[in-house]
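Missing here: one protein chain of the complex. Every other protein chain is in place.
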Amino acid sequence: MNELDPLLSGVRLAVFDFDGVFTDNHVWVNERGEEAVRCCRADGFGLHRLREVGVESVILTTEAVPIVAVRARKLEVECRHGLADKLAALREEAERRGVSLEETAFLGNDINDAACLEAVGLAVVPADAWPEVAGLARWTLERRGGEGCVREFCDAVWAAQR
Amino acid sequence: MNELDPLLSGVRLAVFDFDGVFTDNHVWVNERGEEAVRCCRADGFGLHRLREVGVESVILTTEAVPIVAVRARKLEVECRHGLADKLAALREEAERRGVSLEETAFLGNDINDAACLEAVGLAVVPADAWPEVAGLARWTLERRGGEGCVREFCDAVWAAQR
Amino acid sequence: MNELDPLLSGVRLAVFDFDGVFTDNHVWVNERGEEAVRCCRADGFGLHRLREVGVESVILTTEAVPIVAVRARKLEVECRHGLADKLAALREEAERRGVSLEETAFLGNDINDAACLEAVGLAVVPADAWPEVAGLARWTLERRGGEGCVREFCDAVWAAQR
Partner (left out) sequence: MNELDPLLSGVRLAVFDFDGVFTDNHVWVNERGEEAVRCCRADGFGLHRLREVGVESVILTTEAVPIVAVRARKLEVECRHGLADKLAALREEAERRGVSLEETAFLGNDINDAACLEAVGLAVVPADAWPEVAGLARWTLERRGGEGCVREFCDAVWAAQR
C-alpha cells in the first residue's frame, strides 16, 4: 500500500455509497414489502477511528428507503438518500466543508457510483465491486461489501493520519 | 460468448422464474409463517438496461406468496404468480406481445422450469441451477441465483443490442 | 451409490430432523425474541417425489418453537416438535405405519440425533453434520443442511423406487 500512503494521509472527507459497501448488496424482502439489509458490526469501529483523526464521513445513496437513514443514525454518520445525482451531492458535501475533491475519498461498488469514483482524489471499491466500476478504483479493498470493507478503509486512513 | 451473440441480439422478450433466479432459492420463515427472500440490488440496474434497448421483461412463478409481486413492483417488472402451468403463461405472454418463442429468453433454475427452457430460443440458467435442468440451457451464467445472475443476463443482452 | 441402492429401494418411511437438515442450523433472532430460519425451496420438490413413490415423511425435532410446524404445514409433511426423546417418537411413527426400523431412513445432523441414526436401516447426514454424528451415517450427502440436502436424499430414493 506504499503508493497509497500520500493519498491516505491527505484524506479529509470520506464519502460512502450504502448498498454493496455497508451491505453485501442484497436486500431481504417480506410479504408486506418491508426491506432489511445486512451490515457488519466491525464497520462502526472504523468510522469511530475516522472521527478520532478528524476525517468527516457522509453516506450518499440513490435508494429512497429509510433503512440507510436508520443505519447512519446508529453509526453516527450523516447521510443523504434518494439522490438522483450522487456526484452533485458529493460536490456539495465537499464544498460546504471547504474540502477539495482531491482530499475526498469515495467508496462505491456499482455503475451509479462511476461519476463519483472518477471525480475524487481517492477512488476506492470493495473486493466484489461490479466489473464496470472496479477499473475506476485507485484502491481495491481486500474485503467485500458488508464484510468489513468500510472498516478496512477507515483503519488504513486512521493508521496513516494518527 | 461469440456463438451466443446472434441469440442475444434477437431477444425481444425476457421471461424470468423468481425463486433461485432473483433469489438464492432460499426462504426465511418466522414463527407466524411469514416469509422473506433475499434479492440482489445489482439486478435492478440490469432490468433498467433491458428497458433501454426495448426488451420487455416478465416474471412467472409457481409460488403463490405475494413476495414476488412486491419485488416485481419495486423492480417495475410485470409478474404472474401462483401458476400451475408456467409454459402456458409463457406462451400467452409472448403471443400478446407478438413475439415468437424463438425471440424469447427464459431464465430458470429447477424442474418446474424445464418445459419453458425447452420451448424458448434462448434457454438460460444460473450457475447453481439444479442438475436436472442445467443440461437444458443454451447459456449457463457465471453468477448464481440471487447473486446478480439477472444482471449478468441483462447486461449481455443490452451490450448486444444497444 | 451402488451399495446404497438396496437400502434406497427398501425405504418406506423417511424421518427428518429439522434444524441443520431443512435449515443451515442457524436461527435469526430479533429484539422481541422472535426467531426465523432459512430453508431451501428445492426441498419441497423432493418431498413431493417421495409422496409420488409412496414413501411417507415425518419431521421430528427437539426444538419447541412453532417455526417447524409452520414450515411442515407448507411442505405438507407431518411433524412433531418439542420432543425430549426423538428415538421414542421415531419408533412410534414407524410402528403406527407398520414399517420396520430397517425400512426407515433418518436424516439428522447433531448429537441429539445419534440414537435415531443408530436405530434405523438407512442413517443419513448432511455434508456439514457435526463430527460426532457424521461417523454414524451410512450415507453422507453432498449437500449441506438447508442447501438442498433433503432434495438430494429424496431424489435418490425416488430414482431407486419409481
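Order of writing sets the labels: A, B and C. Residues in every chain begin at 1.
The rule is short, and it goes like this: contacts are C-beta pairs under 8 Å (C-beta built on N, C-alpha and C of every residue); 3 or more make two chains touch, one makes a residue touch a chain.
All values derive from a computational prediction rather than experimental measurement.
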Chains in view that touch the one left out, judged over the entire complex: A, C
Candidates A:Gly20, A:Gly121 or A:Gly146 - the one touching the absent chain: A:Gly146
Chain not shown, touching residues in chain A: 28, 34-42, 45, 65-67, 70-71, 73-74, 146, 148, 151
Interface with the unshown chain - residue positions in chain C: 19-20, 25-33, 36, 63, 110-112, 130
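Heads up, the rule we're going with is that only the chains that are shown with their structure count from here on.
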Arrangement of touching chains [line / ring / star / complete / other]: line
Chain copies touching (chain A, chain B) - same or different residues, decided at half shared: different
Gap in Å, rounded to a whole number, between the CA centres of chain C and chain A: 44
Residues of chain A whose C-beta touches two or more other chains: none
